[in-house]
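Worksheet: the structure to be examined is printed underneath.
Excluded from the complex is one protein chain; the other protein chains are retained at their positions.
Entry: subunit A
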C-alpha cells in the first residue's frame, strides 16, 4: 500500500511541476510588490496542490451529476427508494429473478452496460416459493426442453464456484445430495415411463430403468407391491439447499452492481399504440414507460423509468400482468388471454422415523403422487403430495392442513415403505407453486402485445431446478435478441395464444 501511495504522491508532484514553476514566478512577483514574508517551502506547495487535486475531483463529480442520466436530485430522498432510472427492472427477487440479474450482468459487454434493478416485496422471504421448496433437481421429465434445462442447471451447480464466487467471501456450498430420483410406475402408466425414458436418454440424461426385483435388491426397504417399472436417475439428480443458491446469486449480482429494492410494484405507466389488422380489428400495443415501486408499509412510491420489465414474480405473476391490462381485452382476441399462472398451495411435512431407510434413500416419487426424501442424518424425512384438482386448498394464507397428511399421504407412505408405519410428524410448512394452469410448464419470453415485458414464470414446481439455465436464456433473449445456448422458443407465450399445450407428464 505504501508503495502505491508513494508512487501516487510522486505522480501528483510530477503533475504539479508545470503548475508549480509558473506559480513560483508569480509568488516572487507578489513578494517584491508587497514584501510579504511568503514561505515557498516544499510542505506548503504540497498542501496547496493536494487541495487543488481535491477541488478538481469535486468539480468532476459535480459535472457528472449535472449530466442527464445521473442520480442526483436537489431533494433529500429516502435511502431505500429505488433509483429513478433503470434499464431493466426485474419484478420478483426469488431465485429466478436473481439468476436473471446475475446473467444480465455477466453478459453485458461493457462495465455498467445495463442498470439492473431487482424489486422484491418481502424482505424476510417468509412466503417466497424459493425458500419453501423441497429443493430437488431431476432430469426425468417428458419434455426435452425441461431435460436440457435441468442438465444445464446441474452443470452450472457443479461449477458454481467458478461462476458465483466473490473475492474474500466463503466459497458457495449448496449441500448437494447426489442421491437421485426414483419414480415408481404402476401398470397403467408404465408405457408413459418407457417413452419418457427414451426421451431422456436421447437428450443425454443418465437414467436407468429397474424391474421390481432389481428395485428390491437395490433398496431392500421398499415394498414393490403394485410397482411394475421404476426409473432411477444415476447422475446430476438429488436435492440441495435453495436458500444457499438464492444467496449465492444475490451476493454475486450485488457485487457486480445490481440494485436491490424492497418494495412492491403496484402499477405501470405505459404508452399505447393502436394498430389495425388487415380485417379491420384494432389491436393495442403497449410499451411500459414507468414502473411504480411502492415502499413496504407506506404510501410512498417511486416511478422507475425503465426500458424492459421482467416478470419473475412467481405465484403473483398474474397480478403483475393484470397491471398491464393483459387479459382485459375482448374475449376472443390476443388481448383477452390472461397470463394462466396462479398460486397453488402445497404442503411439506417433516417426519421422524427411527427405523427408516438410511443414507441410500433417493427422492422417491410414487405413482400415487406421494413423494418423500431424506433430510439430514438423524432419521428425518420430508414428505408431500400434489392434491387432486378438485381438492386444491385455499391460497389466501400459508396455514398447514394436518388432516391431509393423516388421510392422504400416510397410507401411501406406509404402503410403500413398511418402516413408515410408525412415524411422527415433527414439523410442516406450506408454500405456493406458480402453477401454470394451461400446461404446467414455464412461460419464457416476451408478451406479443406488451413489447417490453418478458416473462419467466409459471414453472409449476420446477422453477428452482431450472433457475440457472432460465436466467441465462432470458439474458440471451434480452441482450442478444434470441436464444443462443438453449432454444426455449417452445416455451414462449405463443403456445398460449394458439391454445396448443405442451403438457409435462411428469409433474410432482
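One rule holds in what follows: a residue touches a chain if its C-beta (ideal position, glycine included) is under 8 Å from a C-beta of that chain, and two chains touch if they have at least 3 such contacts; residues count from 1.
The rule is simple: contacts and distances are computed from a predicted model.
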- Undepicted complex member, UniProt protein name, chosen from "EF-hand calcium binding domain 10", "Distal membrane-arm assembly complex protein 2", "Cornichon family AMPA receptor auxiliary protein 4" or "Protein transport protein SEC23": "Distal membrane-arm assembly complex protein 2"
- Message: Using the document's definition of touch, tell me which of A:81, A:334 or A:350 contacts the absent chain.
- Response: A:350
- Item | Absent-chain contact - pick from A:255, A:292 or A:395 | A:255
- Note on the structure: Among listed residues A:183, A:243 or A:316, the absent chain is touched only by A:243
- Item | Hidden-chain contact residue, picked from the options A:65, A:169 or A:187 | A:169
- Just one of A:113, A:376 or A:411 touches the chain that is missing; which is it? A:376
- Note on the structure: Where subunit A meets the chain that is not shown, the residues are 1, 4, 7-8, 11-12, 14-15, 111, 123-126, 131, 158, 162, 166-169, 175-180, 206, 218, 234-236, 238, 241, 243, 247, 251, 254-255, 257, 262, 350, 352, 358-360, 375-380
